[in-house]
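What follows is a structure written as C-alpha coordinates; I'll ask about it next.
Let's look at subunit A:
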Amino acid sequence: MISAVTPELILHITAIGLIAIGLAGVVLSSHLFRMVLALVIAEAGANLMLVLAGYRWDAVAPILTSRAEPAAMVDPVPQALVLTAIVIGVGIQALAVSILIRIRQRYATLDRKEAAERMDAEIAATLGAPRDISQEAPLGERPLPPLPADQINMRGDSP
Partner candidate 1 sequence: MSTNLVLIIALPLLGAFLLPVLMRSSMAIALWSGPAILIYGCWIIADLWLSGFAQPLSVAIGGFAPPLGINLYVDSLALLFAFAVQLLGLVFWPFTLDQESARRQSLMLLLVAASTGLALSGDLFNLYVFYELAAVATFGLASASGSGAAYVATLRYLILSGIGSVLTLFGIALIYSQTGTLNLAHLAQLAPEQLHNSLGLTAFLAILIGIGVKAELFPVNTWVPEIYATASTRLSAFLAGLLSKLALLIILRLLLLIFHQPEAAQVILILGILGVISGELAAWRAREMKRMLAFSSIGQLGMIFIAMALPDGKGMLAVLALSLHHLIIKSGLFMLAEDWGGALERLRGSAKASPLGAVLFVLFSLSLVGMPPLPGFWAKFVLITELAAQVEPLYLLGLAVFLLATVVEASYLFRVAATLYGSPAQDTLSEEIPKTKGLSLLTASLFGAGVIAVALLIAPVGDGLQAIAAQALDVDLYITTVSPAVSGGSQ
Partner candidate 2 sequence: MSATELLIELILMPLVAFVVGMMMVLMMRRIAAKLQRRIGPPFFQPLYDIVKLHSKKTQVSHGLIHDIGIVMAMGGYIAAETLLPVPGMNGIAEKGGIITLLYLMMIPSLGLALGVGQCANPNGSIGIARALTAMLAYDIPLVIVVFGVAYAAGTTNLIDIIAVQQAGGFETWGATQMPLLAIAGLIAMHASLGKQPFEIYIAPAEIATGPMVEMGGKYLGGLFVMQCFQLYTTSVLYVCLFLGGGTNWFDFLLKSFLVLAIPMSIAYLFPRYRTEDLLRLMWKWPVMLGLIGVAFVFV
(Lines give C-alpha, C1' and ligand atoms only; values in the text may rest on other atoms or scores of the structure.)
Protein backbone atom coordinates (compact mmCIF):
# COMPACT_ATOMS: atom_id res chain seq x y z
CA MET A 1 0.00 0.00 0.00
CA ILE A 2 2.91 2.28 0.76
CA SER A 3 4.57 1.60 -2.59
CA ALA A 4 1.94 3.26 -4.80
CA VAL A 5 2.03 6.79 -3.41
CA THR A 6 -1.15 7.78 -5.16
CA PRO A 7 -2.46 11.28 -4.66
CA GLU A 8 -5.43 9.63 -2.96
CA LEU A 9 -3.14 8.35 -0.23
CA ILE A 10 -1.64 11.80 0.27
CA LEU A 11 -5.12 13.26 0.73
CA HIS A 12 -5.99 10.54 3.24
CA ILE A 13 -2.83 11.27 5.19
CA THR A 14 -3.59 14.98 5.19
CA ALA A 15 -7.12 14.30 6.48
CA ILE A 16 -5.82 12.11 9.30
CA GLY A 17 -3.06 14.67 9.92
CA LEU A 18 -5.67 17.43 10.29
CA ILE A 19 -7.63 15.34 12.79
CA ALA A 20 -4.45 14.59 14.73
CA ILE A 21 -3.46 18.27 14.82
CA GLY A 22 -6.93 19.23 15.96
CA LEU A 23 -7.00 16.67 18.78
CA ALA A 24 -3.47 17.54 19.88
CA GLY A 25 -4.45 21.22 19.89
CA VAL A 26 -7.42 20.50 22.15
CA VAL A 27 -5.33 18.45 24.57
CA LEU A 28 -2.32 20.71 24.78
CA SER A 29 -3.88 24.15 24.87
CA SER A 30 -4.72 25.63 28.25
CA HIS A 31 -6.97 28.40 26.95
CA LEU A 32 -10.60 27.45 26.35
CA PHE A 33 -10.99 29.45 23.16
CA ARG A 34 -7.89 27.86 21.66
CA MET A 35 -9.45 24.47 22.43
CA VAL A 36 -12.59 25.38 20.49
CA LEU A 37 -10.51 26.45 17.53
CA ALA A 38 -8.54 23.22 17.60
CA LEU A 39 -11.88 21.44 17.61
CA VAL A 40 -12.78 23.29 14.40
CA ILE A 41 -9.59 22.01 12.73
CA ALA A 42 -10.34 18.46 13.79
CA GLU A 43 -13.85 18.69 12.35
CA ALA A 44 -12.47 20.00 9.07
CA GLY A 45 -10.16 17.02 8.94
CA ALA A 46 -13.07 14.63 9.59
CA ASN A 47 -15.12 16.28 6.86
CA LEU A 48 -12.22 15.96 4.42
CA MET A 49 -11.98 12.31 5.36
CA LEU A 50 -15.66 11.89 4.63
CA VAL A 51 -15.39 13.53 1.21
CA LEU A 52 -12.41 11.37 0.30
CA ALA A 53 -14.47 8.28 1.03
CA GLY A 54 -16.39 8.75 -2.26
CA TYR A 55 -13.50 10.18 -4.32
CA ARG A 56 -12.40 8.71 -7.68
CA TRP A 57 -9.23 10.03 -9.35
CA ASP A 58 -10.38 10.82 -12.82
CA ALA A 59 -14.06 11.66 -12.14
CA VAL A 60 -15.73 15.07 -12.26
CA ALA A 61 -18.01 16.82 -9.85
CA PRO A 62 -21.39 15.09 -9.67
CA ILE A 63 -23.49 17.90 -11.17
CA LEU A 64 -26.24 16.84 -13.60
CA THR A 65 -26.55 19.38 -16.41
CA SER A 66 -28.71 19.28 -19.56
CA ARG A 67 -25.74 17.90 -21.59
CA ALA A 68 -25.15 14.21 -21.87
CA GLU A 69 -23.79 12.49 -18.79
CA PRO A 70 -19.93 12.56 -18.51
CA ALA A 71 -18.10 9.21 -18.42
CA ALA A 72 -17.39 8.96 -14.64
CA MET A 73 -18.78 10.92 -11.75
CA VAL A 74 -17.57 11.12 -8.22
CA ASP A 75 -19.90 9.38 -5.71
CA PRO A 76 -22.34 12.13 -4.65
CA VAL A 77 -23.52 10.53 -1.37
CA PRO A 78 -20.57 11.44 0.89
CA GLN A 79 -20.69 14.99 -0.42
CA ALA A 80 -24.30 15.21 0.73
CA LEU A 81 -23.25 13.82 4.08
CA VAL A 82 -20.43 16.33 4.38
CA LEU A 83 -22.90 19.14 3.89
CA THR A 84 -24.92 18.11 6.94
CA ALA A 85 -21.70 17.44 8.91
CA ILE A 86 -20.41 20.94 8.17
CA VAL A 87 -23.76 22.45 9.16
CA ILE A 88 -23.72 20.55 12.45
CA GLY A 89 -20.10 21.58 13.03
CA VAL A 90 -20.90 25.23 12.52
CA GLY A 91 -23.89 24.97 14.83
CA ILE A 92 -21.80 23.52 17.65
CA GLN A 93 -18.98 26.00 17.21
CA ALA A 94 -21.44 28.93 17.38
CA LEU A 95 -22.88 27.51 20.60
CA ALA A 96 -19.36 27.00 21.99
CA VAL A 97 -18.36 30.61 21.35
CA SER A 98 -21.55 31.93 22.97
CA ILE A 99 -20.85 29.78 26.06
CA LEU A 100 -17.28 31.12 26.09
CA ILE A 101 -18.67 34.67 26.24
CA ARG A 102 -20.91 33.67 29.16
CA ILE A 103 -17.94 32.13 31.03
CA ARG A 104 -15.92 35.27 30.41
CA GLN A 105 -18.73 37.31 31.99
CA ARG A 106 -19.15 34.95 34.96
CA TYR A 107 -15.57 34.00 35.76
CA ALA A 108 -13.56 36.74 33.96
CA THR A 109 -11.06 34.08 32.93
CA LEU A 110 -10.82 31.58 30.14
CA ASP A 111 -7.88 29.60 31.50
CA ARG A 112 -8.86 25.97 31.73
CA LYS A 113 -7.44 25.10 35.16
CA GLU A 114 -8.73 28.26 36.82
CA ALA A 115 -12.19 27.84 35.32
CA ALA A 116 -12.31 24.25 36.54
CA GLU A 117 -11.22 25.39 40.03
CA ARG A 118 -13.89 28.13 40.08
CA MET A 119 -16.49 25.59 38.96
CA ASP A 120 -15.54 23.18 41.73
CA ALA A 121 -15.77 25.93 44.33
CA GLU A 122 -19.18 27.02 43.07
CA ILE A 123 -20.56 23.45 42.95
CA ALA A 124 -19.35 22.83 46.48
CA ALA A 125 -20.93 26.12 47.58
CA THR A 126 -24.32 25.49 45.92
CA LEU A 127 -24.55 21.89 47.16
CA GLY A 128 -23.34 22.89 50.62
CA ALA A 129 -20.81 20.06 50.89
CA PRO A 130 -17.36 20.62 52.40
CA ARG A 131 -14.67 20.90 49.67
CA ASP A 132 -13.31 17.46 49.09
CA ILE A 133 -9.66 16.79 49.79
CA SER A 134 -7.40 18.10 47.09
CA GLN A 135 -3.89 16.82 46.48
CA GLU A 136 -2.45 19.50 48.81
CA ALA A 137 -4.43 18.55 51.95
CA PRO A 138 -4.10 14.79 52.54
CA LEU A 139 -6.92 12.63 53.87
CA GLY A 140 -8.06 13.54 57.41
CA GLU A 141 -5.98 15.48 59.89
CA ARG A 142 -2.64 14.24 61.08
CA PRO A 143 -1.90 12.78 63.65
CA LEU A 144 -4.98 10.60 63.69
CA PRO A 145 -7.61 11.76 66.26
CA PRO A 146 -8.24 9.42 69.17
CA LEU A 147 -11.27 7.11 68.82
CA PRO A 148 -14.51 8.70 70.17
CA ALA A 149 -15.68 7.19 73.46
CA ASP A 150 -18.56 5.14 72.07
CA GLN A 151 -16.28 3.71 69.36
CA ILE A 152 -13.93 2.22 71.89
CA ASN A 153 -16.53 -0.12 73.22
CA MET A 154 -17.41 -1.19 69.73
CA ARG A 155 -13.79 -1.93 69.02
CA GLY A 156 -13.83 -4.66 71.61
CA ASP A 157 -10.02 -4.89 71.03
CA SER A 158 -10.32 -8.53 70.02
CA PRO A 159 -7.06 -10.55 69.85
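In this text, a residue touches a chain if its C-beta (ideal position, glycine included) is under 8 Å from a C-beta of that chain, and two chains touch if they have at least 3 such contacts; residues count from 1.
The candidate set was assembled so that all candidates are chains of the complex that A comes from, given by their letters.
All values derive from a computational prediction rather than experimental measurement.
Touching subunit A in this complex, out of the candidates 1 or 2, is candidate 1. Contact residues of subunit A toward candidate 1 in the complex are 19, 22-23, 26, 32, 35-36, 39, 42-43, 45-47, 49-50, 52-54, 75, 77-78, 81, 84-85, 88, 91-92, 95-96, 99-100, 102-103, 106-107, 115-116, 118-119, 122-123, 126-130, 132.
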